[in-house]
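All protein chains of the complex are present and in place, except for one that has been dropped.
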Amino acid sequence: MKKMVVLFALLALSFGIFAQGKPEATGSQQDVASPQIVTITFWDENAGPNRTPYFDQMIAEFEATHPTIKVNYVGLPWSDAKSKYDIAIQSKTTPDVGGIAESWLTDFIIKGALTPIDEYFNTWDRKDDIISGYIDSIRNAAPDRKLYAISNTSNIPVYWYRPDVLAEYGLDVPKSWNDFFDVIVKTTDVANNKYGFSIRGGSGGCMQLEQMLYSYSGVTEMFDAKGNSTINAPKHIELVERLASIYGKYTPESDITNGYKEMVAAFDTKVANMIVHNLGSYGEHMKTLGAGKFAALTKLESVIGNNVVVTNGSVVYSVFNTSKHPKEAFTFASWLCERDQSLFWNESIGQLPTVRSALDSDFVKNAQHMRSAAETTADPNVIIVSTPINIPGYADLLNNVCSRQWQEVLLGNRTAKSFLDNWAQNMTQLKKEYDAYLNKK
Amino acid sequence: MSKQQWTTKLLIALILVPITLFVLLPLFWAVSISLKFEGDISKLPITYLPSPATIENYIVAWYNVGFSHYFVNSVVISVGAVIFVVIMSIMTGYSLSRYQFKGKGIFMIVLLATQFVPVAVLLIPLFNIFNNLNLIGSRTSIILANITFQLPFNAILMRGFISSIPLELEEAAMIDGCSKTESIVRILLPILKPGITTVAAFAFIGCWNEFLFSFMFLNDPKKFTLPIGLKYMQGQFDINYGALAAGALIAMSVPIVLFGYLQKHLVTGLTSGAVKG
Partner (left out) sequence: MRKGTIVSQKAAYPYLLITPAVLFILLFLAYPITRVFYLSFQHYNPSRPFMNGFAGWANYTTLFQQKEFYEAVWVSIKWVVTEVFLQLVLGLLVALALNCHFKGRSILRTIIFMPWALSGVLTATLWALLYNEHMGLINAVLRQFGLITKNIAWTGNLNKVFGAVVVAELWRGIPFFAISLLAALQNIPDELYESSDIDGCGRFKKFQYITLPLLKEQIVLSSLLRFVWEFNSVDLIFSLTGGGPAGKTTTLSILIANQAIHTNNFGYGSAISVISFLFLTFFAVFYVQLTRFGKGI
């Protein structure tokens, strides 16, 4: 018996050490058996049991229609995908093509990890089907204004609410921020554990707060003419104060450490009547609340009467400069952005396609959240602005400085003004440093 | 039964009953959630037991996430590393426990100091070392990294176990004509079984749950390990509590079964009459 155990252990060990042969390169490799076939590696930045099967399906179709290209799919769990990319970049072991969050784009460009795809893009026959605003925003992320990615999906902030609760209280769907607060107060019933709203006070909370601030104030520029951050505008201070004043009274106490999943749980358990997130959480609400029991509001009139929608980017596909087959890598990335794939993908994950020809599809027209998002983004009166995700150090600032101070404000240990003044001062400094670098280039 | 025996039993129960409940409560909740339909988990009022129950989550965890081959990889990597950790811990622990030698103090401090730096800040330079050795992408790199990080801790622990065994036993064996190595293998190791079991269990679990190196050093999904599979169930927008609970229970079942088998070696201590003196 003992000998068996030892034998097994040694076998397992030798298997572990010797059986794997040489380490393989992460990047592209030539298929030895059939030299004309090119294998490219694709990293999916948000893999999981729900999403990976869609990619499997699309890749199978891609390989069927492009017999000379094989795609090696590597799924990365979202929580650690950025770290994996960071390490791959510094060791030059990046894949041929990968999905990345738009907020990482500038970071990767500055690190010199991506290949500009302007050449390929300009000769791509479907390029005009992509809504130009998305291409512009990707170009804006690059210091040299070249194109380093393309996207097939977009996302905007959503005020998720429950129509049945509004009906129960005889309230209309809010149109302005004042209505919004009105609904929060009126639908709160603490004795029965019902709250009007749930604030995201924990991880990711400041990004969401920032979107709410600009939507509330109607300010459309992140920096004023002198390059100073507008995050501490008087109306922003006002909103932070209003949110702090409802925290704990009209929102659950645990909101202060709410990350995404805790906030969603507050909504899906029907404890909180409204939350602010984006299209991405549609699937979660559908799973627990069911169709018709929740709805999306995609715009709210600001206090000065305009409508501002604040995006912080979506997922884009980039070709990495370690790739030996950038052309094939682009072929795959651009194929994902064609109408059919864009439609299939967005229908699966519940987000908005970026191709013009997909916007009149049944899926966009029939689903309430899609219709609302498509209408809002197409509305000429809506001003779409982006948070300063392309300034290096932005994520650092929000995670390490702002989020803690935001919690202090909610607890009443810091004034809204001090919180936003600090944020503005830091943001201005980051922009000045980045501008100085751009000017030197 | 005597009064003394009764109070002993009472004391044991007073300690073990609450602690067992404390240990089992979260696990009960994990089992319950893993058997619920995803939509029921956050329905209020919450139900203690799943109704209706489903094994769907286990199927998702096992197949969708590719647990079947992550499992094999985790076993290979963990077993491979544990064997080295145990052998090297005994060697190092024995040396530290039984000898006075120059530099021992410094070595002991260095061993401890390797634990003073969070692994996260060591990741990049370590990656580059393995990259230079051309080992990135191989399971060998994960085994080596696991040995590196499990060894110091377990060697110190092993020193403690060896120190608590009287030296006379080995000396007696040597007087009877055994060599040093013989006396270690034939006399010390059998008595050290509880310590070896403990170290093996701790090292195994350390390797079994190791995520960072496996995820960062491996690039081929066929070589990924269980902790990577578990991370898939905590996506950006989808939270699959049911499948996550199922996956966690599947993952922890291996160390538990292994420990259930090994734990009998925890009590093969000194037999009566081993020490006269």
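In order of appearance the chains are A and B, and numbering begins at 1 in each one.
Here, contacts are C-beta pairs under 8 Å (C-beta built on N, C-alpha and C of every residue); 3 or more make two chains touch, one makes a residue touch a chain.
These numbers were taken from a predicted model, which means no experiment stands behind them.
Listed residues B:L16, B:A53 or B:V185: the one in touch with the omitted chain is B:L16. Residue B:A145 is the one among B:A145, B:A203 or B:L218 that touches the chain not shown.
Subunit B residues in contact with the hidden partner, per the touch definition given at the top, are 8-9, 11-12, 15-16, 19-20, 22-27, 29-30, 33, 41-42, 44-46, 48, 88, 91-92, 94-101, 104-105, 107-122, 124-126, 129, 144-145, 147-148, 151-153, 155-157, 159-161, 163-168, 180, 191, 194-195, 197-198, 201-202, 205, 208-209, 211, 227, 230-231, 234, 241, 244-245, 248, 251-252, 255-256, 259-260, 263-264, 266-270, 272-275, 277.
Listed by residue number, the positions of subunit A touching the unshown chain are 83, 86, 89-90, 107, 110-111, 190, 193, 201-203, 252-259, 262, 265-266, 269, 271, 392-393, 395-396, 399-400, 403-404, 407-408, 410-411, 413, 433-434, 436-437, 440.
The working rule: only the chains that are shown with their structure count from here on.
Taken in their complex, subunit B has these residues touching subunit A: 38-39, 41-44, 60-61, 64-65, 75-77, 79-80, 83, 123-124, 127-128, 131, 134-141, 143, 211, 215-216, 219-221, 223, 228, 231-240, 243. Taken in their complex, subunit A has these residues touching subunit B: 9, 12-13, 15-17, 20, 22-26, 41, 46-53, 73-75, 77-80, 83-84, 87, 90-91, 93, 260-261, 264-265, 268-271, 280-281, 283-284, 287-288, 290, 349.
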